[in-house]
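The complex appears here minus one protein chain, its other protein chains still in place.
Naming follows writing order (A and B), and every chain is counted from residue 1.
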Amino acid sequence: MRVKSYQRKLDIKNGCIDLSHGSGGRATTQLVLGLFHEAFGNEWLARCNDQSAFGVRSGRMVMTTDSYVVSPLFFPGGNIGSLAVHGTVNDVAMAGARPLYLAASFILEEGFRLSDLKAVADSMGAAARAAGVHIITGDTKVVERGKADGLFISTTGVGVLANGLELSAENARIGDRVLVSGCLGDHGVAIMSRRHNLAFQVDIVSDSAALHDLVAVMVAAGGAGIRVMRDPTRGGLAATLNEIAHQSSLGFRLQEEAIPVKPAVTAACELLGLDPLHVANEGKLVAIVAADMADAVLAAMKAHPLGCDAADIGEAVADHHHLVQMSTSFGGRRIVDWLSGEQLPRIC
Amino acid sequence: MCLSVPAEVTELLPGDMAIVSFDGVSLEISSALIGDLAVGDYVLVHVGYALAKIDPAEAERTLELLQELGSVAQELRS
Partner (left out) sequence: MKYADEFRDKTMAQGLARAIGIEADPQRAYRFMEFCGGHTHVIFRYGLEDLLPANVRLIHGPGCPVCVLPASRIDMAIRLAARPQVILCVYGDLMRVPGSQGQSLLRARALGADIRMVYSTLDAIRIAEQALDQEVVFFAIGFETTTPATAVMIRLAKKKRLKNLSVFCNHVLTPPAMQSILESPDIRALGRAEIDGFIGPAHVSAIIGTEPYGRLAEEFGEPIVIAGFEPLDVMQAILMLVRQVNDGRSEVENQYSRAVRPEGNRRAIEEVSNVFELRDQFEWRGLGLIQDSALKLKRPYAKFDAEARFVMHELPVVDNPACECGAILRGVKSPVDCKLFGTVCTPETPIGSCMVSSEGACAAHWTYGRGRDYQLRRA
């Protein structure tokens, strides 16, 4: 890297972001080179261009973009940086594609500590390397104090799709099975346990993880038998299945007993008056799979470390109201609806 | 209304406070509404306060009754 020597080194330990870091001048370059390039280090960034060129392989390309605004920025099991990488990798992967490159854009609030920024960037770099993707271009802006909550990250991902795969939310068919890759609600509960006005202690960490490898294993086992894949992030499993029900014009019937949820997540949800099916996940997926392939796909999932708690939780049924219904563990039946409005802890 | 969870008292703190836990979740609550709280008691927790102690003997009795009601019905049916 061609790092010129500047008069004052970036003081990562004690320093903080000021408006000069966004001015495009020396301070900006110093920040980009000294902090981001250090963390993400790869041949594309080393060329220090405003864009990066890469070869296009055969097959169809997949592209996605997402913004990350999370409070608190650091939570048990990750931080906004690892979350941004995992989330974007997963959005690419849910098409059945292999993620290749990411772009990352940072909006920094004046006064944000450089040590925190470095921690975020380092964990982004680590998450990208672990997922086999490269962060090849990016941008940094600084806004005045009070105009951003510390740090916002926006990421774009590009991946390549093996020929023939066509996963889409309108593809579910009546009789298809609903598979989830593991226990629901971990991320949301981990985050809520750290909101200052709620503070409860719980041994749950965010499930934030890159799922592309699990997806590859599933695709190998199920091929075109896999109709839809989604990662149930905001709004939880309930939102994801309701979306698919609408887009595919059918309903779902779930078995409550089959849905994996950790006891501590259930307990935290009871305390706050929330439904685990509405709580966010960042390292789980739902797959709608043709009935005759479901067992094979489920077995492949269970053999993968990110799918060891995978379960078959129900099936797609004919329903012109497009409802997601669930047989309760109590022998009754209820609707699993979209969450209405914001998820707020309740007292009654 | 009145969301509440049954939790076990794990620690008594000064100033009418206590730590309770249930299924891997623990939190600090006020014990101001219960006079004689002891570690190991189960309480109903509502808006950060212990509302009432759960009486283990009564709970047991209710469960026994429930069991009995169910099995009597079973016999009548068959």
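Here is the rule we use: contacts are C-beta pairs under 8 Å (C-beta built on N, C-alpha and C of every residue); 3 or more make two chains touch, one makes a residue touch a chain.
Quantities reported herein were computed from a predicted structural model and do not represent experimental measurements.
Visitor: Among A:D116, A:E270 or A:E315, exactly one should touch the missing chain; which is it?
Guide: That would be A:E270, which touches the missing chain.
Visitor: Pick out the residues on chain A that sit against the missing chain.
Guide: Contact residues on chain A toward the absent chain are 197-198, 263, 266-267, 270, 321, 323, 325, 327-335, 337, 340-342, 344-348.
Visitor: Going by the touch rule given at the top, which residues of chain B touch the chain that is not shown?
Guide: Its contact residues with the unshown chain are 1-6, 8, 22-23, 29-30, 32-35, 42, 44, 46-49, 51-56, 58-59, 61-63, 65-67, 69-74, 76-77.
The working rule: only the chains that are shown with their structure count from here on.
Visitor: Round to the nearest whole Å and give the separation of the Cα centres of chain A and chain B.
Guide: Computed from C-alpha means, the inter-chain centre distance equals 37 Å.
Visitor: Contact residues on chain A for chain B in the complex?
Guide: Contact set of chain A toward chain B: 199-204, 262-264, 266-268, 270-271, 273, 346-348.
Visitor: Show which residues of chain B lie in contact with chain A when the two form their complex.
Guide: It is residues 1-3, 5, 22-28, 45-47 of chain B that touch chain A.
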